[in-house]
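Take a look at the structure below.
Note that this is a trimmed complex: some chains were dropped, and none of the rest were shifted.
Going in written order, the chains are labelled A, B, C and D, and every chain counts its residues from 1.
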Amino acid sequence: MKIGVCDTTFAKVDMYQFVKKALRDVGSTDTIIRKTVPGIKDLPVACKQLLDQGCDICLALGMPGPEPIDKQCAHEASLGIIHAQLLTNKHIIEVFVHMDEANNDKELYEMCKDRAYKHAINAYWLLHNPDKLMERAGTGRRQGHDDVKPIR
Amino acid sequence: MKIGVCDTTFAKVDMYQFVKKALRDVGSTDTIIRKTVPGIKDLPVACKQLLDQGCDICLALGMPGPEPIDKQCAHEASLGIIHAQLLTNKHIIEVFVHMDEANNDKELYEMCKDRAYKHAINAYWLLHNPDKLMERAGTGRRQGHDDVKPIR
Amino acid sequence: MKIGVCDTTFAKVDMYQFVKKALRDVGSTDTIIRKTVPGIKDLPVACKQLLDQGCDICLALGMPGPEPIDKQCAHEASLGIIHAQLLTNKHIIEVFVHMDEANNDKELYEMCKDRAYKHAINAYWLLHNPDKLMERAGTGRRQGHDDVKPIR
Amino acid sequence: MKIGVCDTTFAKVDMYQFVKKALRDVGSTDTIIRKTVPGIKDLPVACKQLLDQGCDICLALGMPGPEPIDKQCAHEASLGIIHAQLLTNKHIIEVFVHMDEANNDKELYEMCKDRAYKHAINAYWLLHNPDKLMERAGTGRRQGHDDVKPIR
């Protein structure tokens, strides 16, 4: 199958490397198609193009800035990504790491690594092994942070 | 008929169990199709896929976190869920329990139970017995909380 | 012609009765088709279903709660209602009465009555007598409140 | 060609008169088709109906109230108006005058007059004389206010 990955020149961390590693680690033999765009608002149509060209799922990697206008851009991009999924009937896993989520560059880097890695696995499971997600339903899984404890 | 149920690995409570119990209690013999996705923003397309594959109605179970960014995600997911309904002409009953609606884990669990249970009944009625809803129109019904008193 | 009316079990006032009275008072012989759903976010697709099934116009009756999350739900529902209109090319007159618009239950009830009644007339005029609206253009008409004075 | 004009009974000023005067002043021989609806959220589908019935462009005249809920309504109406344009591939020029833009009724009236008049000319130019707009690109043109000085 084919996995699309769209990323931006705006982001300060190359998250694509973590996606590639995760897919290799999980044993994926899927073809990866990559497209790079300037910023997060360019991601919705880029993902839609890849899905229309035959990708079975997409990962959208972006890093919104810390200002209010950046938050608004992220909101617009997210709405566009959801819209693109409804038009293609395929999943686009959004991997956004906000610059102000971390206290410093090192933390930001680790957060990018964890979130991109785990969501690449999620994308792989959605394609090849949905039971892996179902057995984790309602269990407080996090990407970019440690999991939280489920309530039973 | 077929009832789709989409839930997430992000949620801290397995709400699917309450849906299953409610449908059993109300005497449903409908087939349940379940799909689990990572987070709430993955629910709109997951529900649309189930509806396109023949489900007659969907329940979307999610648990938005307490941060402003989580509220924004919930808003985006809700808009996507409404959009998915307009594209399929079928109902998706949104069952979102915000983490900060409750004061503690026990309360959160009970809220999940009540809201998921009652909305599963609502979904059943929409499919099989719309008169049950009509006779309750304008009567202050709540899910996750006690009903409020209607004004006459 | 056929007039659809969608309302909710969440609302604390049965606004349908005021719609029925208004249509009777204005001399309508149109068929009324009613559908009741759990909450306001279920209204967009319910209205779309009625319009697709032959209704010529719809009234969407809802009562958003007083909390910020309720305001967000109302916003999402309103966007869905506008979207449903664009997809069907027919009007859906939104009759939302926010719980915190009134100071007490009696006031809330009167507001519901006035808004639902006047908007039912508006819907009737849109269908049968658009000139009635045109001669009132720019004249400060209100529903749920007294009209305001136009500026000339 | 045909110019659609949609206005509301909610507005406190009859802005249609200024549109008619502007089109006469600019030498338009276009047919004007008018539709009046209750409020601004009814404008998107009303404009879409006129465009689908053969109008080449529309003006949407509205006056949002001063409360937060009115601002939200205006936002929803604006999004619907943009959506209607994308579905029809034709322009809808939004002429919204917010009640709280002016300090008193006289100022509000003058603002309505200026904005409706100038935007009617803009609509005429979009249809018949796009070069008039291009030669004004980036020159700080305002409607409802005096133009601002461009920076060179």
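List of remarks:
Just so it is clear, a residue touches a chain if its C-beta (ideal position, glycine included) is under 8 Å from a C-beta of that chain, and two chains touch if they have at least 3 such contacts.
It should be emphasised that the depicted structure is a prediction, and the values quoted were computed from it without experimental measurement.
The complete homomeric complex described by this structure file contains 5 copies, of which 4 appear in the displayed model.
The rule we apply is simple: only the chains that are shown with their structure count from here on.
Although chain A and chain B carry the same sequence, what matters here is overlap: shared residue numbers make up under half of all numbers found at their interface. Rounded to a whole number, the gap between the C-alpha centres of chain A and chain D is 41 angstrom. Residue positions of chain B with contacts to 2 or more other chains are 79, 83.
Interchain contacts link the chains end to end along an open line, per the touch definition above.
Chains touching one another, given as pairs, are A-B, B-C, C-D. Every residue of chain A that touches chain B in the complex is listed here, in rising order: 71, 75, 78-79, 81-83, 85-86, 89-94, 98, 119, 122, 126, 130, 133-134, 136-143, 148-152.
Across the complex, chain B meets chain A through its residues 7-16, 34-38, 41-42, 44-46, 48-49, 52, 69, 72-73, 76-77, 79-80, 83-84, 87, 105-106, 108-109.
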